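The other protein chains are all here in position, but one chain of the complex has been omitted.
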Amino acid sequence: MTTHYLVLSALLFAIGGVGVLVRRNAIVVFMCVELMLNACNLAFVTFARQNGNLDGQVIAFFVMIVAAAEVVIGLAIIVTIFRTRRSASVDDASLLKY
Amino acid sequence: MEPAEFIQHSGGAIGVAWLMIAFPLVGAAILLLGGRRTDRFGHLVGVVMAVASFVVAALAFVQLLGFQPGERRRLIPLYDFIPGMAKVGLLVDPLSISFCLLITFVGSLIHVYSIGYMAHDPNRRRFFAYLNLFVAAMLLLVLADNYVALFVGWEGVGLASYLLIGFWQHKPSAATAAKKAFIVNRVGDFGLLIGIFTIFATFHSLAFAQVFPAAHGASQGTLTAIGLLLLVGACGKSAQLPLQSWLLDAMEGPTPVSALIHAATMVTAGVYLIVRSGAVFQGAETAQLVVTIVGVATLLAGAIIGTAKDDIKKALAGSTMSQIGYMVLAAGIGPAGYAFAIAHLITHGFFKADLFLGAGSVMHGMNDEVDMRKYGGLRKVMPITFVTFLIGYLAIIGFPLLSGYFTKDGIIETAMEHNAVLGWLAVIGAGVTGFYMSRLVFMTFFGAKRWEATAHPHESPAVMTWPLIILSLGAIGLGAFLIVGNRFMTFLAPAVGAPEELPTFNPFSLTGLVTLALVAAGAAFAWFRYGAAEVPAVAPRGSFLTTFARRDLYGDALNEALFMRPGQWLTRLAVFFDNRGVDGLVNGLAAGIGGSSGRLRRIQTGFVRSYALSIFVGAALLAGAWLVVGNL
Amino acid sequence: MGESITFWVLAVVSVVAALGLVFSRRAVYSALMLGVVMLSLAVLYAVQDAPFLAAVQIIVYTGAVMMLFLFVLMLVGVDSSDSLVETIKGQRFWAIVAGLAFAALLAFGIGNAFVAAPKGLTAATQGGNVPSLAQLIFTRHVFAFEVTSALLITAALGAMVLAHRERTAPKATQRDLSRQRFVTFGRTGKNPAPLPGPGTYARHNAIDMPALLPDGGVSPLSVNRYIARHEAEEGTLPPEIARVLEQDDLERRSNGHSTPTLAEDARSGPDTEPLIEDEDDEAAPHDQPDEAVTAGRIAPRPRSEEDGK
């Protein structure tokens, strides 16, 4: 079963990654990042069971906390950007270039 | 007769021979560092220092005479100059002391003369400083006991010559002439330097006392190389072909300078070098042959140039070249010629200085006019100058019983014995000398007055005429004193050796008579052309030969075509290459990097998704690499 | 067996939901899809001997984080939907290639890392899952735990700082606004009075009913263009109102206004008209779309092909 869980995790992670790359709406991009984090968590939980060790679950727990903090800050940033640029597209914030 | 051994010496006037160099050096230092404060008495300091030097030289000479002939090569060590290479010391022997006497005596007279000649020049003090500097350097040149110190003196006189030719440096022609003299001399110095390197590489020593006794041990090839390289140096300094071109231009300097440096002393340094290095040349016949050829070629070339010049100083300069050609010819012959070379050098020092100072006196009276076509009939207004000049003239053309007669005839006789072709060419040279010197005298002192309206010729002051008188006395008697009875040859023998069989002086030899006849013919032709006939105020066009002589045998043109123009071209090419090639390569590299960076930075699109893609692709590649490596 | 069934069902659900998250045009749908994935994962956690995490996943993620997402979506425009046209050349192609490659590699890489049967957590969770976790968190990982508390506080502060906006000009009082209105009236002749409310002199007290002028005609000023546009789409807009509005549009255009006309609006589809109102913004008349532009705010940048290059 471990393999199945891990493959599922990898699949979700890759889907999340592709989502980050193809979507322009910052909020959706952010959701995809959350999806990737969740995929990681699944792997951690699976590892915990595989190894008979609770550390994996602890890490997953911490990941959740960090993800929560990240969402708070990330969304605040998106709102701030939106307020000044009137757009939530990540492509519009492209001034920092050559 | 072989040269004598070298003997370490201390004490007496010879022991303090360095004073000879020190006096004028101190004089130069005082005058240069003292600045305008010494303007008032500067010329006196200069004269006193020159005379003091002469006194030391005379005392040293007297002391040297006190030794047995075999003990007359005295070494006075001074200090360690370049450790492992050269210890500096002085060598007082008959050869060097002869030079010392000539330099200090004629030098002192010219110092005195310059007081009058330069009286109106605001920079007279500086002039005397340079003259003193010259005397010091020249004495170092002849007194040095090794090649390095000799080279120091050699370049020192070059510097003094540079400074004095360009003394009136506000005149571009003078500045250019000075620079030309220095650079041409440097070409000679280049040869001399390589010669010195070869000597050091061969013998691991540069001291005369060590090199000369060992010279016979070196291979013929090495000695020939050294000899030829030293000859290049001598050619530069003594204005021999092919490095003669600077001497005529050097006449831009004040006339006393021309007399002292470019007639009596410095230009004879080449002869000194060849005679001094006799031990080297005697082991290299090829080198000797080349020396004699250079000598003959120059004596003819100088004479030809002298026939066509209207500038009195340039005509005399041509004559100087020619006379030094005689000396070089004699120096190339070997011990048989050394005494005649040096004797002619000394008598020439007197009569040529006399002639130059006489010319200076004429110029002084004629508002510095140098064109002989604007002279004429000056014998009445400048009697003392005329008489002394006449004596110098008779001496140089070899009028019987005057100085030149003995010394030049000696050279011609010796050359004739050595090699008939060289001998006859020297005889022809003597004939030409008779012509151009007579031309010079007739154009200047005889015939109609062709003066400019502004000229008011007058006799020069006593301070200028007395040196003329003393020098002309030397021009009368010195030759007979030195040559009759082989007095000078015997005296020099400890220094340079002498032929086993001393020559006997024969006043009625065939060569001597032919020479006299040619000289007389030359003088008569000159009288016919310039004494009896009207001299045109503007030089006629003349034939191709005249132009050839007027243009210094195309020496300058040749230099210009062979060296100057290609040199300028090369310089421009090199500068262009440096800016565009070497530097351009570097700057091009920089521009290339800058340009590609400019293109590369386009990757930074500003789109966060592009960056994320590159991260993601990178992560995928890493994962792939990890898999590949992990499964290996 | 039970686990297998659960896994296969939830795996399919979560992958499909994840794909839906990525490929749905509307952000709200994406958010809902994400909720589905998270709930599925919560169940999978529970199946894998992680009941605490399953609970936290539902409470924190599905409960808090997802709500936050929906709030923000509401702020930036709940009905906005992305155009799925890719503007960066090669981005989508390479993203999918890299995603597939990455998934494959990862699956091959760690999927095959374990061949032994899972050890299970029975030994590790003697005193129950939560107490065991608590023991670990408060002993071995206590430092990290404390740091996360600092992190959360920092995040809260950060959100406040980011959301806060410093006032650069004094807040306009009613007096100022009134004065401003009359100044504008003096300059341009714009009516300083409030716009007529809907339904004034109307038969229906409803917002979609226009006000009537004393002569019984329709006052174009009182018509909410959005609603009118919506009704025009549905075909329920009374023809008289449509006529009045068209006439009004013509007048405005001849006067040099560049307000989008009703017809154009209807064609251009739903606008991304912002729903966030700046706190200090002058309360613009609700039925005046052009007022939103003139109130000094930056209009959304037109999104075009050039932008992506």
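As written, the chain order gives the labels A, B and C, with residue 1 at the start of each chain.
Rule of thumb we're sticking to: a contact is a pair of C-beta atoms (placed from the backbone, for glycine too) under 8 Å apart; a residue touches a chain by one contact, two chains touch by 3 or more.
Following the convention adopted for this analysis, contacts and distances are computed from a predicted model.
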item: Protein name, per the UniProt record, of whichever chain is missing from view ("Sarcosine oxidase subunit beta", "Carbon-phosphorus lyase complex subunit PhnI", "NADH-quinone oxidoreductase subunit M" or "Branched-chain amino acid transport system permease protein"); value: "NADH-quinone oxidoreductase subunit M"
item: Displayed chains contacted by the hidden chain, counting the whole assembly; value: B
item: Residue of B:D93, B:D189 or B:E369 touching the missing chain in the full complex; value: B:D189
item: Hidden partner chain, touching residue among B:A214, B:A462, B:V484 or B:I603; value: B:A214
item: Selected from B:L401, B:V484 or B:L570 as touching the chain missing from the view; value: B:L570
item: Residue of B:L159, B:V290 or B:A539 touching the missing chain in the full complex; value: B:L159
item: Option touching the unshown chain, where B:V62, B:A533, B:V586 or B:I603 are the choices; value: B:V586
item: Hidden partner interface residues of subunit B, rising order; value: 32, 35, 79-85, 87, 148, 151-152, 154-156, 159, 162, 166, 169-172, 174-176, 178-179, 182-183, 186-187, 189-190, 193-194, 196-198, 200-205, 207, 210-211, 213-214, 217-219, 222, 567, 570-572, 574-575, 578, 582-583, 586, 590
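As a working rule, only the chains that are shown with their structure count from here on.
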item: Chains linked by the largest number of contacting C-beta pairs; value: A-C
item: Maximum centroid distance from subunit A, chain identifier (CA atoms); value: B
item: Centre distance in Å when subunit A and subunit C are each reduced to the mean of their C-alpha atoms; value: 18
item: Centroid spacing, where centroids are CA-atom means, of subunit B and subunit C in whole angstrom; value: 102
item: In subunit B, residues with contacts to at least two other chains; value: 605, 607, 609, 613, 616
item: Sites on subunit C at which at least two other chains make contact; value: 88, 91, 95, 98-99, 102, 106, 308
item: Interface residues, subunit C side, partner subunit B - complex; value: 88, 91, 94-95, 98-99, 101-102, 105-106, 108-109, 308
item: Subunit B residues touching subunit A - in the complex, by the definition given at the top; value: 601-602, 604-609, 612-613, 616
item: Contacting residues of subunit A [partner subunit C, same complex]; value: 1-8, 10-19, 21-25, 27-28, 30-32, 34-35, 38, 41-43, 45-46, 48-55, 57-58, 60-62, 64-73, 75-80, 82-89, 91-92
